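What you see is the complex with one protein chain gone and the rest in place.
For chain A:
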Amino acid sequence: MMNKLSELFDALYFTASNKAKSVLLREYLATTCDPERGWAIAALAGTLQFTHYKRNTVKKLILERVDPVLFALSYDYVGEMSETVAHLWPNEPDPDFVMPTLSEFVAFMQTAKKSEIETQLIYLLNNCSPNLRWTLLKLGTGGLRVGLSARRLKHILAEYGQSHQAAVTVHDIENLWHGLTPPYTDLLLWLENSGPKPDISEKVVFHPVLLAHPLQEDDKEKVTYTDYLAEYKYDGIRVQIVVKDTEKALFSRTGDNISHSFPDVLADFNLPGVYDGELLAMREGVIGSFNDLQQRLNKKKPSKKLQAEYPCGLVLYDALFVPTSIVEPKKEKLTCQTEQSIKNICHLTLVERKRYLRATMQCFESTISLFSEAFTVHNTAELDQLRTEACSDPSGYTEGLMLKRKDSPYTPGRPKGVWYKFKRDAQLVDAVIMYAQRGHGKRSSFYSDFTFGLWQNDPAQDALSEQPKLLPIGKAYSGFTDIELKELDKWVRKNTIGRFGPVKEVNKTLVFEVAFDAAHASKRHKSGVALRFPRIHRIRWDKPALEADTLPIFKKTHQIK
């Protein structure tokens, strides 16, 4: 069974077309029993996790077997831990070895003690081929990366259901997904038309969100502005907050439960229902900057002090579920009682949902949430004007506008023409590449991760007194084409002047035009500057490095002290 899984993963990895991947996976589902196939889905979806079998377990074990220098060089080259280990692990077959099934493996890894897990893992790896090892290692280290997104996986599951004449759409699966747990036996039986639809109504789960398309220039002519509501685009993180009976949870836009990071927000939020909004730094209803919010991000257990120093709040812009008691007697006013059960309003239009949202917020007082007001834009000129204002707002918490179709229901995914985002333009800076490192994943073994910097002083003047000096302001590894990737790799190899482990120092001669969303002060970098979402916009093969930008001018333009 494990062999079959390994063959599936390999085939999915090397197959390019989505159609062929779907055939492969459906073939596997049709010919594999429960719960094996459900665990395979969990591995593909990234929902299979073990407490005591992780990346670090693997790293520790390999370093007990392989020269650390050779391991580091190999890992640097291969760019992927599981694959590196799969190749390096010494073969020590035992003639009596019997391969466990996937479900036996999962059960063992979930229940065994840490020391037992290590012993068993060593025994398994000793007896496997490199391909099988890769599969076993991937189950523990996570991030399968066989070129199957979570969304594609759900599409394939829907196709599998349709091939069994089950009345199932990808939306059904999206809506159920976060209420289900591996090995998904109930889901699979339902898809095969031999079981009821799984019931998740009692669970506090994430509901996949409605995503926006960027508003392109040619969209502006297609859009009838009066069909849309406009809102400010707040510069925080998109969240979904779910309150059911006594349970509450806060989810990121991808469905990660981030409740633990914002206990203060959850504690003060008491609106029963499911709400879509933006999490922002906020003190007593006054919104703070993204920089403030950043102090709170990725903190698993924020201290009381941190919570007090950087309080957060929500701006709500949509509702998926509201209290059942909120009824709509007439168009104008909604009434409320204090009952806690909730109802789904996703099928209603945006205008209706916003009315429900406002009414709910009026009934259930909340000190930490604001309502996102909508307004109407009449033409392109007005739209451009408003965006410019939103982007240059001195308080800095809006980063553009949203346009949302008034008559649209709330559908998960990224439907066309429903929501548009019209963000501020990327900013640009000419920086000099200083260091390069090999990439991971599809950029494996190419020098593709770059650190770039700005001149500390104007090099034209500096040159007279001393060697001009660069200070790093950021790192980027995206934004170039595959052809440029190869050219850059070649350039790095030819221009290496020093090595620090896997990092190569290069000649300070090549300029990147770097695009970024925002620049702010940072204590972490010597330059005192950090960029948000930097990516390489253009490679300036033509530009002399001495003409790249300087730090003092950059700081002045971006008001960084």
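Methods note: a residue touches a chain if its C-beta (ideal position, glycine included) is under 8 Å from a C-beta of that chain, and two chains touch if they have at least 3 such contacts; residues count from 1.
Assume contacts and distances are computed from a predicted model.
From the set "ABC transporter substrate-binding protein", "Chemotaxis protein CheW", "Cytochrome c domain-containing protein" or "Ligase-associated DNA damage response exonuclease", the protein name that UniProt assigns to the chain left out of the figure is "Ligase-associated DNA damage response exonuclease". The residue touching the chain not shown here, chosen from A:V69, A:A167 or A:A381, is A:V69. Of the options A:A16, A:A381 or A:I497, the residue whose C-beta touches the omitted chain is A:A16. Contact with the undisplayed chain is limited, among A:K19, A:H87 or A:K469, to A:H87. Between the chain not shown and the residues A:Q162, A:S444, A:N457 or A:N507, the one that touches is A:S444. Although one chain is hidden here, its contacts on chain A can still be listed: residues 13-16, 66-67, 69-70, 73-74, 77-80, 83-84, 87-88, 130, 441-446, 482, 493-494.
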